[in-house]
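There's a structure below that I have some questions on.
The complex appears here minus one protein chain, its other protein chains still in place.
Going by the order they are written in, the chains are A, B and C; count residues from 1 in each one.
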Amino acid sequence: MKKAATIITGTVGMDAHVIGTKIVSRTLKDAGFNVVALGMQVSPEEFISVAQETNADAILMTSLYGMAELDLKGFNEKRMEAGLGDMLLYIGGNLVIGRYDPKEVEPRFKKLGFDRVYPPETDIVTVIESDLKKDLKAKGKM
Amino acid sequence: MKKAATIITGTVGMDAHVIGTKIVSRTLKDAGFNVVALGMQVSPEEFISVAQETNADAILMTSLYGMAELDLKGFNEKRMEAGLGDMLLYIGGNLVIGRYDPKEVEPRFKKLGFDRVYPPETDIVTVIESDLKKDLKAKGKM
Amino acid sequence: MKKLRVRNKRIDDDLLMKKRREELDRWPTGKEVDFDEAVAYQKSLPDSKIWWKVMAKLREEGRMSVFPRAGTPILEDMIELCQSLRESGVVLIPVTTDSYTRAGQYEKVEDILKECYRTGKPLLNGYPIINYGVKKTRKLVESIDAAFSPRGAGGEIGIASGLTTFNAGIGFLGFGSYSKNMTIQQLVEHSQNGMRIVGWYADRGVILCTDLHGWLPSAPFPLSVNIVCQIIEAVTAAEQGQKALYPLVPCMGNMVQDLAWIRLTPRLIREYLDKFGYQDAMITGTCPAQTPLFPVAMDLGGAFAYLTYVSMVGALSKSNAVDLRSIDEGAGIPSKDTNTISYRAAKWIFDVVREQKIEIDVKDIDTEERVTEIEVRAILDRIIELGDGDIVDGTIKAVESGVLDSPWSPNVNVKDEVLGVRDARGACRYLEFGNLPIPEEIKEFHREKVAEREKLEGRKTDYHTAVKDLWSLSKGKIVGIPPYDK
Partner (left out) sequence: MKKLRVRNKRIDDDLLMKKRREELDRWPTGKEVDFDEAVAYQKSLPDSKIWWKVMAKLREEGRMSVFPRAGTPILEDMIELCQSLRESGVVLIPVTTDSYTRAGQYEKVEDILKECYRTGKPLLNGYPIINYGVKKTRKLVESIDAAFSPRGAGGEIGIASGLTTFNAGIGFLGFGSYSKNMTIQQLVEHSQNGMRIVGWYADRGVILCTDLHGWLPSAPFPLSVNIVCQIIEAVTAAEQGQKALYPLVPCMGNMVQDLAWIRLTPRLIREYLDKFGYQDAMITGTCPAQTPLFPVAMDLGGAFAYLTYVSMVGALSKSNAVDLRSIDEGAGIPSKDTNTISYRAAKWIFDVVREQKIEIDVKDIDTEERVTEIEVRAILDRIIELGDGDIVDGTIKAVESGVLDSPWSPNVNVKDEVLGVRDARGACRYLEFGNLPIPEEIKEFHREKVAEREKLEGRKTDYHTAVKDLWSLSKGKIVGIPPYDK
């Protein structure tokens, strides 16, 4: 069996909603992953440098306060420059301001480099079981 | 001063919602009209024959239970035959089944011969003051 | 005191069977009813479809269900509508019939029904149960795991279809709210000397539950007359062989009164059932009912608040069912979606509040309960006196003389000499007592309460106040401060 994949978690930008990412982190740990939990208000730069340092396989980013797109301006370019093109990128939470149709918002975040984009109140256990493990396996990281 | 105009009131068809027409009748009386209150469940034929007998100037019809159009099939023809073409015809209440846009329903009732068609919860005092008196005056009946 | 009794001219068995057939023969679908098969079918139903058992189970488990109103003419839509109700947690489902069916105009219904299917539009204001008949209605019943109750019509087609409630006794609803010319004498003949169908089924082990309505207060009006009529309905139903019944208690919007009445009504019904010797008739629960005029169509916020307020009253009173309308009540027959969202809200309250097992004690409940109890007993005593011990004879004389009376009735044979208004806290009080035999001290109590409001508003209450009070809950302003026309 391979060594456990390394996953980074945290809320991006000035987002202070920490409960979700805490639960995500704990659930990942319980599922056997190697978790680097950055907590809240993590800058895009910090995500990238920690990913480099830890040789992370995925980032599960959280944003509830509606300004994720503003926080993530230029993020994809920077992570490509940092040679992290192969790392999985997921984001979940309340991604824009106001009530929204996740279908409309998903492509915008895909453009920002995210492999998967989740609507509010997504069940994290299901995501780990049906998406994360599959994606990691596909990349040969699990 | 002319003699008070005669107004007929009542709910049409099998409609048992009597409170509205009771209030309409009392308010008309208080405003000095000569009111013939037929109460609930008045057939179209009864409206016509009473109008002939009393030489009525207007009918203020009520229907809340949503089936007014079914009840009023052929009503306009009959009242024309009865020579009541000059009589004012108003209707108010919940005129069709379900939540509706009064603007869409109004033309249908105009076709049925009504001069004015009112949405649910119309204030009857306002109607008497701003519509009924004006219309009666225009017809030289007040 | 004379021996209490209920005039009982039990119909001859052969005649009963003949009358039942006659009634069914009014429309071809009646042929689908085979009495013995109907009994067998009823007996084959699972507990979850049997109204009285569902009510009993809800009560045992400390749970609640909405008892909504729902009826739409296209069968497939009706099934979908009821399914969506079930998904919102409703286990007590109505089959509200349209007004033409209620009036027996089946031929007309048949034409319109064709038109409904042709246009896909619900042109009737309910489900035309007679025209659909047994086979089709069984399809409805079998599609949803819940108990069904006919509203307004249905007869033995309903029973044979697996609906498990049935009217019994002297029903004041039809007389007081739906009839224009019926006399009280006719009502009694019709409901008592008529068929004792409920008893016939009970004798065969099929218990069809009855909901007691009493004389619906069409406006803010104290509940005593309603409760008296519920008691009359109960004892006359029991006398016909009814074994299971429960009161729908109209909630008028003053929490103290509503809670007092919810407590008082089943207690007095039980007492009188026992007094009259019907200890075996069970009361399966209590169902507070949202009654006065609803907020107008455009005021969805108000509609929601009103709905959850009544849910809350139901939950705090630990009722097992609540008769609720939807947020579209002021607009028209509700859609599937407005039903769903409305009853999800109710369910939230039921689940959250009911299950907290809150024990509340509201000041003045005792006073309200006592006042209404004295009124109810005074009126009932007078009725029994008028009937010389016979509650049915007494009822006839009481309605004729205004000893039983209620405002805003469409029925020309009703005295309509009484009137109610709200007091300074929104409680319902008598403004005009008519011929109701209310004791003088209680009359004084009402007058004092009305005077408080007059002082607050700085003007006399009269007919116009009573009219204005029709809208007090609707406009979300139950009391007089500030005068809501200002």
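Of note:
Quick note on the criterion: a contact is a pair of C-beta atoms (placed from the backbone, for glycine too) under 8 Å apart; a residue touches a chain by one contact, two chains touch by 3 or more.
For clarity, every value in this text was computed on a predicted model and none was experimentally measured.
The absent chain, not drawn in this view, touches the displayed chains A, C throughout the complex. When the omitted chain is restored, the residue from C:67, C:201, C:306 or C:430 that touches it is C:306. Touch with the hidden chain on the side of chain C covers residues 88, 253-256, 295, 299-302, 304-306, 308-309, 311-312, 340-349, 351-353, 355-364, 425-426, 473, 476-479, 481. Listed here are the chain A residues that touch the chain not shown: 13-16, 18-19, 22-23, 26, 39-41, 65-67, 70, 94, 96-100, 120-121.
Rule of thumb we're sticking to: only the chains that are shown with their structure count from here on.
The mean-CA centres of chain A and chain C are about 56 angstrom from one another, to the nearest whole unit. Measuring from the averaged C-alpha position of chain A to that of chain B gives a distance of 66 Å. Shared interface positions of chain A, defined as residues touching 2 or more other chains, are absent. Across the assembly, chain C contributes no residue in contact with two or more other chains.
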